[in-house]
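A single protein chain has been omitted; all remaining protein chains appear in their positions.
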Amino acid sequence: MTTRRLVLTRSAALLGAASSGLLLPAHAQSNKIRIGLMLPYTGTFAQLGQACDNGFRMALEEKGNKLGGRDIEYFKVDDESEPSKGVENASKLVQRDKVDVLVGTVHSGVQMGIHKVARETGVLCIIPNAGMHAATRALCAPNVFRTSFTNSQPTLALGKAMMAKGHKKAVWITWKYAAGDEAGEGFKDGYLAAGGTIVKELGLPFPNVEFQALLTEIASIKPDAVACFFSGGGAAKFIRDYAAAGLKGKIPLYGSGFLTEGLLDDELAPAAQGIMTTLHYSTSLATKRNDAFRLAYAKAFKMQPDVYAVQGYDAGQLLLQGAAAVKGDLSNKKALYSAMEAAVIDSPRGQWTMSKAHNPVQDMYLREVKGKENIVLGVAAKALSDSGAGCKLG
Amino acid sequence: MTDALLMAQGLSKRFGGLLAVNDVSLSLFKDQVHAVIGPNGAGKTTLTHLLSGDLAASSGELWLNGESVTGWPHHRLSLQGLGRSYQKTNVFLPLTVWDNLMLAAQARDAHAPFNPLSWFTRADRNPEVSARAERAMTLAGLAAVRDKSAAILSHGIQRQLEIAMVLATEPMVLLLDEPLAGMGAAEAETMVQLLQALKKDHAMLLVEHDMDAVFALADVLTVMVNGTVIATGPPQAIREDAQVQAAYLGEATA
Amino acid sequence: MSAPQAHLETLPRSVQLLLVLGLIALVAFPFAGQDFYTQMVTRMMILAIFAMSLDLLQGITGLVSLGHAAYFGLAGYVLAFMSPADAGANILTTLPLAVLASALVALVIGFFVVRTQGIYFIMVTMAFAQMLYYLFFDNKGLGGSDGIYINVRPAVLGMDLENKLVLYYFTLVCMLLVYWFLRRLLWSPFGRTLNGIRLNEHRTQALGYASFNYKLTAFTLAGGLAGLAGYLWGAQTGYVNPELMGFHMSAHAIMMVILGGMGNVAGALIGAFGFELFLHLFKDLPKVGGFDMGKHWQLWMGALIVLVVIIAPQGLMGLLRSRKQDD
Partner (left out) sequence: MDLANFSIQLLNSVQYGLLLFLLAAGLTLIFGIMGVVNLAHGSFYMLGAYLAYAFTGAWGSLALAVVAGTALSIALGWLLEKILFKHFYHRSHLDQVLLTFGLIYIFEELRSMLWGDDVHSVGIPAWLDWSIKLTETLSYPAYRLFMLAICSALALGLWLLISKTKLGMKIRAGAFNSDMAQAMGVNIVRLHALVFAMGVALAALAGMLIAPLSSVYPYMGSQVLIMCFVVVVIGGIGSVRGALTAALLVGLVDTFGKVLLPQFASMLVYVLMALVLLYKPEGLFKQ
């Protein structure tokens, strides 16, 4: 083809793609409720994103995929746990797909982007995981609800449990990034209140996983116990290195539940025996509600649920209760929000209610790794609620 | 001593153990061609690098137009009027002949790079620069290939472009490193005529193997062997100098 | 003075046609498109400015920087720091300051970086960008790993960037200004010398140019223009985070410039729009017989990039010109 024809077809194609793909006529007003799922389907937290997705869909399927009598329609966006695209992806759901509710996400950096869009557009937003404080504290908003935790909530309950075991001097170690710092705040509040003293706070750059130097430090400090916050691949490595450094038997290891949640496979379990963690759920929580949930989840997805699946599931239940109260008319915001605020969620983790700042008030369980499970020893903190400091709601 | 355009005193260059140039002193005067000859590896090209600033001398002094310029980087020396061509053709191949010359011609009075004027003015609308490029082009006889890209020119014409680019910077002193290298007889002839014409108003250093051209052009001849100058003087005297014959010209010369 | 022959500076008529068509589409776009697409195209224009700023370095001067996002992100942070909690910052003061800050940092880093050559230049620019990234990532005082909000978008004299349409046309004007500036630069003595440095730095020095000063000026200018793009990004999203300075964003900029075609600024512009369009296209691919094409967008994106580097080494622009050989 001569250049002229080649270019004309190419530039026409480029502009054609631009117009057809982009200039969609405003969507026909159907009575389906449009649900936007903004979760990481690729990237480091893909596993967690998929678990939230499964839990949420399962909750709605159990009620016939109806919200207050109206049918539903899903819109998915992969946020790749990439904070720089947070606002862009959230706007795609809210402005392009005109979703009525946005469910997301896992990574707190991306959550900052979603929260910006939620506060500006007023769209109903349910956070299934990201524990960043701001969303239900200083920057809380009537249209934003969280069904997971604040970063400091799980570690808040850790301090008392450690003191109960007589560990008066502890070392705190985590990655130096937002989630790690906020988890540290929770641990400090809980542990100091219970009379403990933090001998040293160790931190390493995120996502550096070379722990040897700090493990050597811990061995030389010889604290009564070590408390930490790690998750994902880094958590698995920390557990192995901790055991390999011979600390396992000598200095008990405590942490927020994410240290062991969903990681206890055949290879890792031996190194993790005896690790005690606090979290608002454990797969092996021995309640009828949890067993039913595990059965249903295993049947639907052929694998065991984890805390992320429960948080997704509860996001679905919260939405179901809210929609039922307004008989599917999600535009009746006042009634919808007050119904969701007053909701009592019968969750596999146990019943929990919504705090004034829209963060779960829930029991924190003390768990210990035995075999390949986090066995629940008891309730470390009953109906623990986040301080919601700086939130002007309610 | 004072009217020497370029004067070097005791120039030496050591590469680790090898003493490539050993205590060479020479002067270039206006309207005079100073040829430097010697076997391969005698240090001729290294000497041109020391004079032009391409290489920093291990020791020695350098004066340009009476002013001490020892240790200057070669872009400063070039701006002071010391132009040089390279043994291996060293031009901007993707650019046309005219653009090569314009870039050379523009260097003389270019605004400093951080001066916004140099960002906004049009490079091809500067009459002085264009005139300078035009002069260099006609002198080197490149008008015919003006808009051809340098990459597709024959080797000989590329050598002419190399010289024309040096002329476009309108230097006082010309350092020419084997300008006739790889040229056919006809091209060499035109080049010699060009160099002959350039003798006026310039001081020229000519490093060359083509003896006919050397003896046709040179006013002063210097012979270098193993980095040191073994003889300097008028060409005729050098031709008969026994030492030179033994070291360089071989047995009886014709 | 005859106009130079087929040259990087003169675009083939086919590309000029494409650009004019594109400009018309861009000017008319907000009236036809949905609110979301107006924002999407605004972001493409911002990335186009970012890509053009890198093309000044990579395409025109031949300096491949793997850390160009540092100056992009930095300007966003300057806006965030200067934005009051409850009011929009004044564009007249904050924009120049943000661009100046990025240019200044580029000058300081450039002073060290520009003296290295080839692959070492690529690596050392990356090293400095990673330093800046961790400086913001690790320090809570600078916003920490989750970044900072810009609560109210900047405004001046009735021009309020909170309004999506105003932001769209403000960005369009900025993009056109940057495009015009860099295109003119190609024709300027400074631009011609940068081109000479890219082709044969040694010869350029021999002609009398202090190539270090030229490269440093280009590095600083490119840093400032990247700062302009970063400022606009902050103004549009209202949220800045360390990833804006990260390795990924720098690599993204390199890909936009290469996809489009290097050295004539128009390539970078086309590359930015093309890259974003392909990204959105692949992500929105439907489910085809149970196989969710959209979920595996990374596979198609990777394949596209590999394809481009094999069949179109000079990018899309190269394809347009490859048929019409030079004389």
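Per-chain residue numbering starts at 1, and chain names A, B and C are given in the order in which the chains are listed.
The rule is simple: contacts are C-beta pairs under 8 Å (C-beta built on N, C-alpha and C of every residue); 3 or more make two chains touch, one makes a residue touch a chain.
As the structure is a prediction and not an experimental result, all values here were calculated from the model.
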{"item": "Chain not shown, its touching partners among those shown", "value": "A, C"}
{"item": "Among C:24, C:92 or C:127, the residue in touch with the chain that has been omitted", "value": "C:127"}
{"item": "Contact with the hidden chain (one of C:161, C:258 or C:272)", "value": "C:258"}
{"item": "Contact with the hidden chain (one of A:202, A:225 or A:253)", "value": "A:202"}
{"item": "Touch with the omitted chain, as defined above, among A:72, A:183 or A:263", "value": "A:263"}
{"item": "Residues of subunit C (touch criterion as defined above) contacting the omitted chain", "value": "58, 64, 66, 112, 115-120, 122-124, 126-128, 130-131, 134-135, 137-139, 247, 251, 254-255, 258, 296, 298-299, 301-306, 308-310, 313"}
{"item": "Positions on subunit A contacted by the hidden chain, ascending", "value": "42-44, 46-47, 50, 176, 202-205, 207-210, 212-217, 219-220, 222, 232-233, 236-237, 240-241, 244-247, 250-251, 262-263, 265-268"}
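Operating definition for what follows: only the chains that are shown with their structure count from here on.
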{"item": "Gap in Å, rounded to a whole number, between the CA centres of subunit C and subunit B", "value": "43"}
{"item": "Centroid spacing, where centroids are CA-atom means, of subunit A and subunit B in whole angstrom", "value": "73"}
{"item": "Residue numbers on subunit A that touch subunit C, as the complex places them", "value": "2-4, 6-8, 10-11, 14-15, 17-19, 21-24, 26, 41-42, 77-78, 82-84, 86-88, 91-92, 95-96, 108-109, 112-113, 116, 120, 132, 139, 176-178, 181, 205-206"}
{"item": "Interfacial residue positions of subunit B with respect to subunit C in the complex", "value": "52, 54, 73-76, 78-79, 84, 86, 90-96, 98-99, 102-104, 106-108, 110-114, 118-126, 130, 146-149, 165, 169"}
{"item": "Complex interface listing, subunit C residues touching subunit B", "value": "1-2, 4-5, 7, 181, 184-185, 187-193, 195-196, 199-200, 202-211, 213-214, 216-218, 220, 326-327"}
